[in-house]
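A protein chain is absent from this complex, but the other protein chains hold their places.
As written, the chain order gives the labels A and B, with residue 1 at the start of each chain.
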Amino acid sequence: MTTQTTLQPAAPIGVAREGNWVRRIPWTLIVFLVFAVVPWVGSRYDTFLAEQIAIDALFAVSLNLLLGTTGLVSFGHVAYFGVGAYVCGILMKTYEVPFLLAFPAAGLGTALFALVSGYFCVRLIKLYFAMLTLAFSQIVWAVAYKWNDVTGGDQGLPEIPFPDLGWMSAIPGLGDLRTSDQFYLLALAIVAVSLAILRRLVRSPFGRVLTTIRDNPERAAFIGVNVRAYQLAAFVVAGTFAGFAGALYGIFSRGVFADYVFWSKSAEVMIMAILGGMGYFWGPPVGAAVLVWLSQKITAYTEYWPFMLGTILLVLLFALPGGIVGGLAALWTRLVRGRRRA
Amino acid sequence: MAASFLFSQFMGGLTTAMFLFLIASGLSLVFGIMRVINFAHGSFYMLGAYLAWQGVQWLHPTGAGFWLATLFAAVTVGLLGAVIERVFFRSLYGREELYQLLFTYALVLILGDAAKFLWGVDQLSVSTPPVLSGGIEIFGTTQPLYTLFIIAIGPAIAIAGSLVLSRTGVGRLVRAAQLDREMLDALGANVGAIYTGMFVFASFLAGLSGALVTPIQSIVPGMDVLIIVQAFIVVVIGGMGSFWGTFWGSVIYGEVLSFGILIFPGFSLFSVFALMVVILIVRPWGLFGRPL
Partner (left out) sequence: MGARHYLLAITAAVAFWPLSAGAADTIKIGFPIPLSGPTAVYGKPVLAGAEMAVQEINVNGGVLGRKLELLSRDSKASADEAVRLAREMIIKDSVDFLAGTLTSAEAPAVSTVAKENKIVFVAPTSKSTILTDEKHIHPYIFRVASNTDVEGLAGATLMARWKEVKKVATIAPDYAYGRDSIAAFIEALKKQRSDIQIVDQQWPKLGEADFTPFITAQMSTQPDAVYCSLFAGDFVTFTKSATPRGFFKAINNRMIDGAEIGTPDLAQALGPDYPYGVIGDAYDPVIWHGTEPPEHKKFIDDLKKFTNSQYGSGWSIVGYQAIYALAEGIKKAGNTKSDAVSKAMLGMSFDTPVGKRSFSEKSHETFAPEYWGVMVKDPNYPFAIMKDPELLPASFPTH
């Protein structure tokens, strides 16, 4: 088993380090509050961007459960995003099922699909695993693209209704907001809760087994871990949360279309995770934020965004393999060490 | 169903198959030796098409223009492959496979926009070379000469390729590199040169297939992304690293698509992906491949 020197392990918990004051500040709470006040403080476009970032962050973190935590390179993660989006969208639009039911149903549907596909995927070694995840995701795409009656085919499913948000008027201050802003807050809450759950999971004994499997599957098997079962569990969890992200995205973008499930979207979310730093839990959200922001900035000036994205990826691969967060963490450590030595 | 119709569908499937074989064979080779899935292979194919168009424009549509342009395109793409391999790929060999994969994806993004920048976004097309335009009547159907030419090239390359691999000194080195590169390196062979050579040859093949497809298909942005998944399917079904495997994988793919629209019109696209899934579950190294 080759040692994975380029992957940064998750930082050990409870290790005392210089700069402890930084750790005591409740960063996640601050960020959440910053996001929460956007509808009041920012423009409609700011809310639009913030929502995009939040949903992409959840999608990217779900992928990282496989990629960074368990060491499973999935090239078909968008399949679960797509299944979630379509299940929720079809239920809400075609069958007028309320969001309260459609959303969990989307999660359930995605989980089932992840269970079935994952069962086959985890039995394969790295390269074949990646190919099979890609194959499953293209199947989802082919079905979405061709099954006109159910998925709309080329037409897609435009006009996904907003959930019934009347209850929000009961909360002081929220009644005056536009429906889309109310939905933004709901989506943000769902994303925050999901991220909290995932973070818990990664730091739990379950998560530690996953990182053990990532670092040395033979040793894990040797000490009695059922490697396949844990990998499948990670697969299902990752898929389910991707499905939640997809369901939210369908409502956010007011429609679900076959292009959402094309394989290049899997590559995009992988870039988000790696750009941020796949060795850190908060790496992917940072990557998502940076990528969304960059793409907006750059497409305003040039149509050659893919070229810029490719260049960024090259820089990442050759110069900054730990991602943004990894690079900053290294920088911080060096600064701190430097101060100590002085 | 009339025999002539079945024959038509069969020949149509073969044409698709042989085009795919040309491009997939390079992908399979690179994988067999270097264990790398090269996403940018589709980009080389696309560049081959655009360069062939460009060559035809420069040489102006005379009969010889097309063949020269094709050669020009294939050679240029081969050279590009050499540059990419030496300058970039080398430094990634020791690293995680994920990084190699992502590198090839970065290439897809960059080369795709480069093509857009150089040739714009319009749909371009090339006329069939006069010596191969027109068709022959076989079994009550008209078979275009050009597609017959393509169908003939496929097996020719497969045979030539497997002969080179099995009978020549170079071929022996390549097969050895496929089996055990460390040992080969220890024995003093220049593994680096083999890698570069293989990559160049694969890129050449990709560029060649792109150039040859231009009289039949239009040149559009996005053709790189569409073809690469098809090439993956073929290589998975046939077996990575195997010439004949890729050949038969292509034939299966082409015929399933061709007859698929008759049997289940909505699902022919679905069925090729389903086939890929089944092979990966049941026999991941493909029909003719060897377990890794």
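We adopt the following convention: a residue touches a chain if its C-beta (ideal position, glycine included) is under 8 Å from a C-beta of that chain, and two chains touch if they have at least 3 such contacts.
Note that this is a predicted model, so its numbers are computed, not measured.
Checked against the full complex, the candidates B:P144, B:G161 or B:G207 give a single residue touching the omitted chain, namely B:P144.
Of the candidate positions B:L79, B:V164 or B:I261, contact with the unshown chain belongs to B:I261.
Touch with the chain omitted from the figure is made, among A:A50, A:M92, A:V202 or A:L248, by A:A50. Shown as candidates are A:V97, A:L201 or A:V290; the residue that touches the absent chain is A:V290.
Across B:V121, B:A160, B:M183 or B:V278, the residue that sits in touch with the chain not pictured is B:V121.
Although one chain is not displayed, its contacts with chain A can still be listed: residues 11, 19, 22-23, 25, 27-28, 30-31, 34-35, 38, 41-46, 48-50, 53, 145-146, 148, 153-156, 158-159, 253-255, 257, 259-260, 277, 280, 282-283, 285-286, 289-290, 292-293, 296-297, 300, 303, 324-325, 328-329, 331-332. Mapped onto chain B, contacts with the missing chain fall at residues 1-2, 4-5, 8-9, 12-13, 15-16, 116, 121-123, 125, 127-128, 133-135, 141-147, 215-218, 220-223, 226, 257-258, 261-262, 265.
The working rule: only the chains that are shown with their structure count from here on.
Centroids built from CA atoms put chain B at 34 Å from chain A.
If you check the complex, the residues on chain B that touch chain A are 35, 37, 91-92, 95-99, 101-103, 105-110, 112-114, 116-117, 225, 229, 232-233, 236, 266-267, 269-270, 273-274, 276-277, 280-281, 284-285, 292. Those residues of chain A that touch chain B in the shared complex are 4, 6-7, 73, 75, 120, 124-128, 130-132, 134-136, 138-139, 142-143, 145-147, 263-264, 267, 270-271, 274, 303-304, 306-307, 309-311, 313-314, 317-318, 321.
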